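I'd like to ask some things about the structure below.
One chain of protein is taken out of this complex; the other chains stay put.
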Amino acid sequence: MRGNPEAHELVAPGTLSGVLSMLANEPGKWTPIAGGTELMVAHAAGRLSARCLVSLWGIRDMRFIRAEPDSIAVGAGSTFSDLRNHQAISAEFPLLAKAASWIGSVANQSRATLGGNLANGSPAADSSPALLAYDAQLELISARGTRRVPYAEFHTGYKHNVMAADELLYAVHLPRRFGQHRQYLRKVGTRRAMAISKVALAGCALVEQGTVREIRIGAASIAAYPTRLYRTEDSISGQVLAPETLRAARVSALSEVQPIDDIRSTAEYRRIVIANLLEEFLRSLTGAGGQQ
Amino acid sequence: MSTSAKTRIVGSSVPRKEGVDKLMGRARYVDDIERDGMWHGATVRSSIPRGIIRSIEFDPRIDWGEFAVVTAADVPGENHIQLIFADQPCLADGQVNHCEEAIALLAHPNKQKLREAVAAVRIDYEPLPAVFTIEESERQDVIVWGEDNIFKSFLLEKGNVDQAWTGAAHVIEGEYRTGAQEHLYIENNGMIAEYNSAHGVTVWGSLQCPYYVHKSLMAVFGLPEEKVRVIQTETGGAFGGKEDFPSVLGSHAALLAMKAGRPVKMIYDRMEDLAATPKRHPSRIRHRTAVDANGMLLAMDIEVATDGGAYSTLSSTVLSRATLHSPGPYVCPNVRVRSRAWATNTVPYGAFRGFGAPQAIFAIERHMDEIAAGIGMDPIELRRRNFLQDGTTTATEQVMREHVIMDKLLDRALTESNYYARKTQFAQENPASAIKRGIGIAAFFHGSGFTGSGERNLNSLAGVDVTSEGKVRVLVSSTEFGQGTNTILTQIASEAIGLDIGDVVMALPDTGIVPNSGPTVASRTSMVVGKLIQRAGTQLVSMLHDKAGLEESFTRAEFFAACERYRAKLGDVVSLCRYEPPPNIFWDDQKYRGEAYPAYAWSIHVAQVAVDTITYSTEVEDFWAVQEVGRVLNPVLAGGQIEGGVAQGIGYALYEKVVWQNGRMANNQMTNYIMPTAEDVPPIHVLFEEIPFMHGGFGAKGIGELPHDGPAPAILNAIKDATGVSFCSIPLMPEDILAKLVVASSIEVAATV
Partner (left out) sequence: MNPSWPSINLRVNGEHHSLNLPPMKRLLDVLREDLHLTGTKEGCGEGECGSCSVRMDGELVNSCMVPVLQAQDACVETVEGLACDAELHPLQKAFLEFGGAQCGICTPGMLMAASHLLAHNPTPNIAEIRDGLAGNLCRCTGFIRIFDSVIATIASNAKSQQERNAR
């Protein structure tokens, strides 16, 4: 334990409004901490720079999964155990349920929250590719009110996002319109469990008579933050799933991703494998059956 | 007692002796122990790989009067930790030779203040050029150790290799490399020490070899043996990683205790343990092999090079075992092994399960598949034709006097794994699949006990005594760290004496109580120490028979009554036995010839793998381990040893990579040093054949290290079967497979240009 517990303040107002008024009164002073699976690692390593923390753990207003007519709303305080075990999520957003089951271990899933995963903004965030593929909307909240942003526009740089100092992530809205879509998610980690992704790709596509009518591709660990592969999507959208489409998509993906070498893998590996995953996804669209 | 006689307790799965304490959470590991007035200790370490220490500055903003501070100048005895040579300082004095080398020690009652103080010690260096690889060390343009960077070299010769090449039908060459491997025991290194001038030094800690630490402390403090006491606490995994390093940490804690005048505890956290403590020696092994038209080995010319790190520690003995295992379990009339351990500026490499053998076996067993491919022969058949047999000789001309059953082990492994059927099936399925499956084997032996004259030099002493509370105590310095020492030695004692397992306990592993039964290493405990306990038990019964009227056959009550009669008449009831080498053992340390090991354990591993050509990752899907380890003393524990060793071997082959940056481990976190999880290990089928060895405890030979030798070559041979590509280096990461694999996809070529 390299951190000093006595050097940090932690408070737990217990309500969403309590947290929001703290953030409003002293913007930038308080760092929210939910399940602690990121910040407590930094704390143990003596790298936790935040001196004042406000706990989001146990705030009921933030931990919900609600089915609405057009979307499912997932409270930012929902844990990955909640997601993994939720019937509607498993049925309609299987990629998200699958991503949740791949995060860390049971003991991490019981603490790590969806909001924490997104707000932390790791380039390797496990829930991100699926949310990008599902065209998720984020609902931000502050004492000033709420606003919505497409998740695809949430991250703005390495560990940077559009949230203001007084804002919290409140909910993730998943549009309920993918019943006819083919869906794909694959995480390539350092091992089968307890792995940080070396690269991950999610895809969601509507295919009619062999033509791709709509497609979204989300990827992790290929840039400074999780992102959609827009140019690659464009190269596929409206096209017939012929070999030349696959080839063009690969070429596009290889040029669109900008991975790096780090202690977990190499840029070269990440580039090639993301192209391979993309091809696997596209090939699955040509065959029978739905999600991989 | 004959080794094959029917036994009551030996051979049965008696539950782990200390198991209930561990399962209840009440077993006391070193970090669970507090001493009155105890302070905490920490280490100031080198931040550069090599350089002169110009100055050590203590930031005046810290009140150093609150701290105990130790530097090299405070060492009362000799400032070195000597395992074989006296080259490693206990604390750096004037120069550092690797990153994370200990320079100063601090103690304080408050852990947080201690951490701030460590950061407030500034070392000013004059950097010196450093070397980080075997190749850089071999060039000898920078000399970092001795006169030539060589810790040790060996030359082993049998027959005449140079004359064998011309007559050979085939000559096959290969180069094989293995990486550093971290033990990753789940309990980090830790020690508590106390010092006072009247009683000297007492150290409690997580360790394998109490008398190694004892010897180091005697030298560092200049104290006689009775003023040094070392007590092993419950130890949460070791695997060789707590063979040499506890001498360093024990000395550090004791120096701080002396300076502070109070008990001091030093517990490494994971990042420090990973960055600063030894790992398995990296190796580069080259083979050149002459084979005749029938696949018979004619000559093996082998060059072994290991990276020993900055100080010699155990590199010479690791190199010795690598040398002796490098020709594998095969007969060859002409063998030459030239081996060298090289100095580099990294943390010294140390003991790790297998001790040089996994490196050597990886090379020869990968090479055997390369030979088979080169001459167009089934790799199974090639091995079968060349196995050591009864009466044949090894590379050191050791005659196989004990029965060798490699053929039988091989047959059983092939049958159990359904080897040929699977191989055929995969060959049919692979072309149409992105997942390429393959199956591979490794055949190997592992020498039990110390090499050559090692056991004779150790001259171990062990035995039993009887307490006045009516318990037989096993007196050994052999320690329990998960392998089952406590259980098998109490099994042996109770069997030999004729008591129940509950009547026998282990004495505390405390050098103030137990004799030196040698270090707990080298797969020697069951065989060597087990035999001593068996003899001591038998001797105790005949002692009681001769001196205290114990009848031929006796009840438990009669036995302890006889013990009390003996005690009243003659004092303590103790039976100790000293090591006696098996007869006709000859070893020439100069020529490296003779009985390299008193006995060998033998094994065949079969691995089935699936290589995913989309992600280039390899999964081991199924695994068979067939072995002959002499008598199996406790089937559950023995099976656990094999499975655990196989899992570590899988990690060694496919997952566990130490990433180096300028001589420092860059991935010193569990998040980034990847060992297999519960989802990554395949089913492991463990099968034993038993040929009791009469000089081992109730017929046992060594078992602990054997299973680490085979997985890596078996897995890489299976990957070759799956993909057609030979990989000769471990760890084999997906990134490495990508680099060499010709991808089947037609799109790939166009897309990646």
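First chain written, first letter: the chains are A and B, and each begins at residue 1.
Please note the rule applied: a contact is a pair of C-beta atoms (placed from the backbone, for glycine too) under 8 Å apart; a residue touches a chain by one contact, two chains touch by 3 or more.
Source: prediction; values computed, not measured.
Taking the complete complex into account, A:W57 is the one of A:W30, A:W57 or A:Y170 that touches the chain left out. Checked against the full complex, the one of B:F245, B:F426 or B:F481 touching the unshown chain is B:F481.
Residue-wise, the contact with the chain that is not shown comes from A:I33, picked out of A:I33, A:L83, A:A130 or A:I272.
Where chain B meets the omitted chain, the residues involved are 13, 15-16, 18-29, 31-32, 183-188, 234-239, 269-270, 481-484, 636-637, 639-640, 643-648, 669-671, 675, 677-679, 681, 683-684.
For chain A, the residues in touch with the chain missing from this view are 1, 3, 5-6, 8-12, 33, 35-37, 40-41, 43-45, 53, 55, 57-58, 81, 101, 104-108, 110-111, 192-194.
Everything that follows uses one rule, which is that only the chains that are shown with their structure count from here on.
Mean C-alpha positions place chain A and chain B at a centre distance of 43 Å. Residues 1-2, 4, 6, 41, 45-46, 186, 188, 190-196, 198, 243, 246-247, 250-251, 254, 263-266, 268-269, 272-273, 275-277, 279-280 of chain A touch chain B in their complex.
On the chain B side of its complex with chain A, the touching residues are 111-112, 115, 269, 271, 434, 614-617, 619, 655, 659, 666-667, 671-672, 674, 676-680, 734-735, 738, 745, 747, 750-752.
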